Every structure is written in structure tokens, then in C-alpha cells.
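== subunit A ==
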Amino acid sequence: MRQGRAIRQRPASGARSFARRLALAAAVVFTLADAAPAIAAQPPHRVVSMNVCTDQLAMLLAGEGQLYSVSYLASDPSASVLAGEAGRYVVNHGLAEEVFLMSPDLVIAGTYTTRTTVALLRRLGFRVEEFAPVNSFADIREHITRMGEILGRQEKAAELIAQMDAELAGLSAQPPSRKTVALYYANNYTSGAGTLVDETVKAAGLVNIADKLDLQGTNQLPLELLVLNNPDLIVTSEGEYAAPALAEQGYVHPAFKALTAGRKAVNVPAKYTICGAPFTLEAARIMRDAAQEGKAQ
Partner candidate 1 sequence: MSDTARYRLLLILLAAGAMILFVLSLTVGPAAIGFGDSIAALFDRKEAGPLALIMQEIRLPRAILGLMIGATLGLSGAVLQGYLRNPLAEPALLGISATASLGAVLAIYTGFSLVFPLGLPLAALAGAVVAVIVVQAMAGMRGGALTIILAGVALSSLAAAMTSLALNLSPNPFAALEIMFWMLGSLTDRSMTHVWLAAPFMVVGWAMLANVGRSLDTLTLGRDAAASMGVDLRRVQLLAVLGTAASVGAATAVAGAIGFVGLVVPHLLRPFVGARPSRLLPASALGGASVLLAADILVRVIAPGKDLKLGVLTAIVGAPFFLWLVYRTRRNLL
Partner candidate 2 sequence: MTLLSVKGLHASLGGKPVLNGVSFSVGEGEFVGLIGPNGAGKSTLLRAALGLVGARGEVAIAGQDAAAMTARERARRIAYLPQEREIGWPVSVEMVVSLGRAPHRPAFAGLDAADRARIEEAMGRMELEEFRRRPATELSGGEKARVLIARALAQDAPLLLADEPTAGLDPSHQITLMRLFAELAREGRGVVASLHDLSLAARWCTRLILLDRGTIVADGPPREVLTRERLRSVYGVEAHLAEAEGGMLVVPLDMAAPELLVRGKP
């Protein structure tokens, strides 16, 4: 998540992402209306995905032999939940040349990365479908539905959505604990209203402290404010990197250590929240369990 918001995704303003979605939806509808018979008759059979999020959605939905290549990040266990599965596909690095030589009949990409590559591939006559970053569970449903249509796997998509909704219902069936939680990522980043993680926090029956501080979207939560607000639970997202960086020094700051001494900090691996998918609910379960443990203590 930390990476997703801080580096890869550049948070869009709500209005802009809405407009983008509208445009995308229109484009999809238009394309579908235009080429509906062709798609229905012949789903793509050699698909290349260039984004760790579309990689995972495609892996969840694609039929046998349909997905040909996924990005190198798909097999990075710190970024991808399906890292183990990714080994079955050819790896790409989002380079136009590389994708061209794979001669796919469909390319799937994210809207915020590899923009020039996408433009080039389109000029070369490839069909490219783009997916915007996910900011809510509604976005996840929409993406799964669209991916299902693109891949001709509508049934599988409906199944996945039903499963996710059932899990969500299961979470909300439990009485909300109303405990406060602060999301505290590297470089002091936190997620407030309008982000998938914020929805995840709410799905877990918790109260995001960012709301109280009026922090919206992906924003910085100074260590001082974290200490001052003294939340019931702190959600961190420490990556397991081969080398250290200053970004994670917040986790070893004496004030942070004193705040979390022996209690109320839980690490939610970034891979669950970088991309929106049914597995994102795993993050909600981790947070809920941690909050309950706190109560037990």
C-alpha cells in the first residue's frame, strides 16, 4: 500500500478519477457495442499484462492458457499476493519492444504507469486495455466485471464478486469494535477517506484516525500527531527489502517505539493493499484480529 500510494499510483483527485472512470466506461461500452460479436465469438488467447494489479486480476480470472505474460513485479512476494503463481507465466518489464515480440492479441496495463509504452503499442496496432488504480470496494467489483468481459470470463468474474461480497458481509455481521486505528506507513504516510485502505479499515469495524484529523486520500501523518492521538491500534506496513532506507526510520524512532511498546501495532503486508482484489479483505481480517487481541489484553 505504502508503495502503491507513495510511488506507483500518484493519487488522483476524486473528481479526476471519476471523470477518468466515466471516460473509460464510455470507451468500454463503445468498444463493446462496436465489437461485441467479435469478442463474444473469440476471447483473446494470448494476453500480456504489464501492471502488478492487472497481473493479479488476470491470474484470478483468465482461463487455461489464455494469459501469456505478467510483469516482473507479479512474482515479487512483497508486492504480489499471487507471487507463487506468477512463475507459470513469461515475465515482462513493461517495455514496448518486449511486448511487441510476444505478439499478444490483448495488452492490459495500468493507467498510471508505462504511459508511453501504451501509446506506442496502440500505434503499432495492438489492442490495449487500461485499468485505473482502485480506491474502493466498488472499484474492485467494477474492475473484476470489466476484466471478466475483456477476457470472456464473465461467469468466473461474477463468482469472484459474489465471494468477495459474502466475505464483506461476514465482516460487517460482527459488531464493530469502534477502536481507533492509525495507518502509519514509511515516510509518515497514511490513508484517509477516499482510499481503499480506509474502506478496509471501516470494513474491519474500526475507526480511521485520519478522519478525526481530517486527512483525506493519501497524506502525511506527522509522528507528533500519531503520538498525540494515541490510537488503539497502529497499522504499519514494513517491507522486507534487501537494503535499508530512511523511509522506514519512523518505525525505529524512540517515540514510535515508546508508543507501540509491547502492544497495538500490527504489520499489514503491502501486497494486500497495493492492488484492490478480493484478497484485500485479508488486510481487514488482520486489522480486526489485532484489534480484538488488544481488547483481550
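Quick note on selection: all candidates are chains of the complex that A comes from, given by their letters.
We adopt the following convention: a residue touches a chain if its C-beta (ideal position, glycine included) is under 8 Å from a C-beta of that chain, and two chains touch if they have at least 3 such contacts; residues count from 1.
Not measured: the values here are computed from a predicted model.
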{"item": "Of the listed candidates 1 or 2, the one touching subunit A in this complex", "value": "1"}
{"item": "Contact set on subunit A toward candidate 1 in their complex", "value": "3, 6-7, 186-188, 219-220, 222-225, 227-230, 239, 241-250, 253-255, 258-259"}
